[in-house]
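My structure is below; once you've seen it, I'll send some questions.
All protein chains but one are shown in place.
And now, subunit A:
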Amino acid sequence: MAIQRRWSNLVYHILIGGIALVMLYPLIWLFVSSFKPSQEVFTTANSLIPSRIAWENYKTGWAGFAGNTFANFFKNSFIIAILSTIGAVASSGLVAYAFTRISFFGRAFWFGAMMMTMMLPRDVTIIPQYIMFSDFGWLSSFKPIIVPQFFGVPFFIFLIMQFIRTVPLDLDEAAKIDGCSKYGIFFKVILPLCVPALVTAAIFSFYWTWEDFYHPLLYLNKPDLYPVSLALKLFLDGESLNNWGGMFAMSILSLLPVFIIFFLFQRYIVEGIATSGLK
C-alpha cells in the first residue's frame, strides 16, 4: 500500500513537473540565451549550454541606443512605477473606506460608477484623454501616465473594500466611543489593519505600471523619456536588429524587479488573486 502510494506520488511529480518544465522552458531559454554570444543564439537554439559565458551581452545591451543607456530607461521606469503606485494605493484606500464605512448620499451610485469603470474598455476613453492631455501640454512627459493614478484605481478600491469588510464594525464603534472621528477611525483603526490589502494593491500597481507598454508608447515620444518596456522595442527596430544577446540580456533585467518582488511577497500575491480575481 505504502509502496503503491509512493509510486503514484512519483508519477504525479513526473507529470506535473514535466508540464511545469515545458511551460517554463522558454524563460529558461531566454535566460541562457542572454549569456550566449549573439551569433550562437540560433545556431545552437537546442542547447542550453553556451560555449562560453558572454557577459558582454549585458554590457552592449546596457549601452542602449544613441547615448540613452538602460540606466536612464530603468530610472524612468522606476519613477513612473513608484509614483503611480503611491498615488494608486493612497487614493484607493481613501475611497474604499468611504464606500464601506461611511453612509453618505449617493454612495450606491458612485459605487456603481466604480464597478462600471472596472469593466470599461480603455479604448473608449483613450482618444479624448489623449486630446485632453495634449491640450494640457502634457504630451512628452510622465504626467498623463502618473496623474490619473492619483484618482483611485477601481480594482484596488474593490480589493481594499473586500478587506475592510472583514474588519469587525465593533472596532469602529469602540474607537467612536473613545472620541475618534471618521478620520481618526480611518487612520488609527482601519489603515493599520488593512496593511496586507494595501501591500497587495501596491505590488500589482507596481507590476502593471512597470510592464505597461500602451501608455508610454502613446504619450512618450522622446527616447530619453522611455521606460524599459518601450526601450526594449528599440532592439527590434532597424540597425540594432542583430544585437540578439543585448536584447535578451535587457529583457532578463526588465523582468528582474518583477521576480524579486514575487519571491519576497508571494503570499500577498497569491491571496490577492484568490480573493479578488486580480490578474
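Methods note: a contact is a pair of C-beta atoms (placed from the backbone, for glycine too) under 8 Å apart; a residue touches a chain by one contact, two chains touch by 3 or more; residues count from 1.
Please note the rule applied: contacts and distances are computed from a predicted model.
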| item | value |
| --- | --- |
| Omitted chain, identified by the protein name its UniProt record gives, among "NADH dehydrogenase (Quinone)", "GntR family transcriptional regulator", "Sugar ABC transporter permease" or "Phenol hydroxylase P4 protein" | "Sugar ABC transporter permease" |
| Contacting the left-out chain in the complete assembly, out of A:Ala63, A:Ile79 or A:Leu94 | A:Leu94 |
| Contact residue for the chain not shown (choose from A:Met132, A:Ala174, A:Val195 or A:Leu264) | A:Met132 |
| Subunit A residues touching the omitted chain (full complex) | 9, 12-13, 15-17, 19-20, 23-27, 29-30, 33, 42, 45-46, 91, 94-95, 97-99, 102-105, 107, 110, 113-114, 117, 119-132, 134, 148, 150-152, 157, 181-183, 186, 207, 211, 213-214, 217-218, 229-230, 232-233, 235-237, 247, 251-252, 254-255, 258, 262, 266, 269-270, 273-275, 277-279 |
